[in-house]
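Contents: one structure, followed by commentary.
Of the protein chains in this complex, all but one are displayed in their positions.
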Amino acid sequence: MSRLKLFIPVIVFMVMAVMLWRGLYLDPRTLPSVLIDKPLPDFELPRVEDEALISKADLPDEPFLLNVWGSYCLPCLQENPILMAAKEAGVVPIVGVNYKDKLNLARLWMDDNGSPFDFSIMDADGRLGINLGVYGAPETFIVDGNGVIRYKHIGVIDYKTWDEEIMPALAAVRAEATL
Amino acid sequence: MRRSVALVRLYCLSLLLVLGAVVAGALPQPTLAAVDAFEFETDEQQRRFRQMSDDFRCPMCQNTSLTGSSGGVAEDLRREIYLMIMDGKTDYEIEQFMLERYGDFIFYRPRLTLETVLLWFGPLLFLVLGGWIIFGIIRRAQPMTQEQVALNDEEQQRLKALLDNVKRD
Partner (left out) sequence: MVPELGQFALILSFCLCVLLGTLPLIGAGTGNQLWISLARPLTAGVFVFLSLCLLILGYSFVTDDFSVQFVAQHSNSLLPIQYKITAVWGGHEGSFLFWTWMLALWMLAVSLFSKAMPDDFVARVLGIMGLIGAGYTLFMIATSNPFDRVLPLSPADGADLNSALQDIGFIIHPPSLYMGYVGFSVVFAFAIAALLSGRLDSAWARWSRPWANAAWAILTIGIALGSWWAYYELGWGGWWAWDPVENPPMINWLLGTALIHSLAVTEKRGVFKSWTVLLAIMAFASSLLGTFITRSGLLTSVHAFASDPTRGVYILGFLGLVIGGSLLLFALRAPLMKSEFGFASVSREVFLLANNIILVVASAAILLGTLYPMVYQAVSGGELISVGPPYFNTIFVPLMSILVIFLVLGAISRWKKTSVAYLKQQLRNVAIASVVLGLILPLALTLEFNVGASIATALGLWIVLGIVQDIRLKIANKPSVLAGLRSLAVAYIGMQIAHFGFAVILMGAALTSIYSIEKSVLLSPGQGVDLGHYHFQFDGTEHLSGPNFEAERATFQVLRDGEFVRELHPEKRVYVASMSPSTEMAIDAGFTRDLFITLGEERESGAWSMSIYIKPLVRWVWLGSIIMALGAIVAVLDKRYRRLKVKTLAQAAAEPEATPGVSGGQTVTG
């Protein structure tokens, strides 16, 4: 019996080793959103395009993408073509949140690269971003017709992400809306 | 003689190290610190701010608190905490604010929930287990008889010889 007790360390260790092995394939960095199925936070902010004040009521009544971007953000530049293509094809309305940026720089960026957004909300001090649980651009939300957040993607959107993640999620949200 | 020389050498070495540590601290050092310019009305407010800034995690950094991160969302969150403190919000309200937006990830002190019971009570469990092991060992250790505790004859002789040696030195 005593001899068996000496086997406890090796068993405990093996269990730990298996846990560590599994842990290697987890990603500890992307923070999942806690705002899923919660309504968008209220806000009253100017638009980048014309500085007119807008609020939640001015957002689209159908499912749309809310894209957090900045003129300083390189990945935002990388995902711009994909969002532009989506806009051309009229796939889904895209509303931008210009996060912690300067008005003139944002406008310049949109002029240079094209704007895939119906309009962009100017969040100069990052308050809206905090209420959205944002921690860095780019981040993209799928919001349904009732202003409820249904999905969040952190990081750049490439073609693969668009096809395999965004589109299916969007389809699911749309399917619910018609029920 | 050799013993004391070695000791003296070590003593000097350690003194040098000590001085080094103390002196080295006096030169200007580059730092990664973030400095806010928040002015508080009371020391208590400053203390609360520092405490919360230490206990919340920066969402975008590599495992640093809000205190230890400069720029970005960390700066904004510290600003929010400051405004909430000045606004008279309680610690609980501020924690709720953070929780609603960033989830449990932002708490360096994990909340006590069903999922974290093992975390918070694990160490106590280990301690109890440890105590049980010790009592087991003590119980099973063969008790010493009076004969075993007292020095036996051979040991008595050796002790005498050693003491004689010491007296002679």
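For reference, chains read A and B in written order, and residue numbers begin at 1 within each chain.
Just so we're on the same page, a residue touches a chain if its C-beta (ideal position, glycine included) is under 8 Å from a C-beta of that chain, and two chains touch if they have at least 3 such contacts.
Source: prediction; values computed, not measured.
Although one chain is not drawn, its touching partners on chain A can still be listed: residues 2-3, 5-7, 9-10, 13-14, 16-17, 19-26, 28-29, 31-32.
Residues 2-3, 6-7, 10, 14, 17-18, 21-40, 43, 46, 50, 54-55, 57, 61-65, 67-68, 103-110, 115-116, 119-120, 122-123, 126-127, 130-131, 133-134, 137-138, 140-144, 148-149, 158-159, 162, 165-166 of chain B touch the missing chain (whole complex, contact as defined above).
Methods note: only the chains that are shown with their structure count from here on.
Within the complex formed with chain B, the chain A residues making contact are 31-35, 100, 125-127, 129-136. By the touch criterion given at the top, residues 59-60, 72-73, 76-77, 80, 99-103, 105 of chain B touch chain A in their complex.
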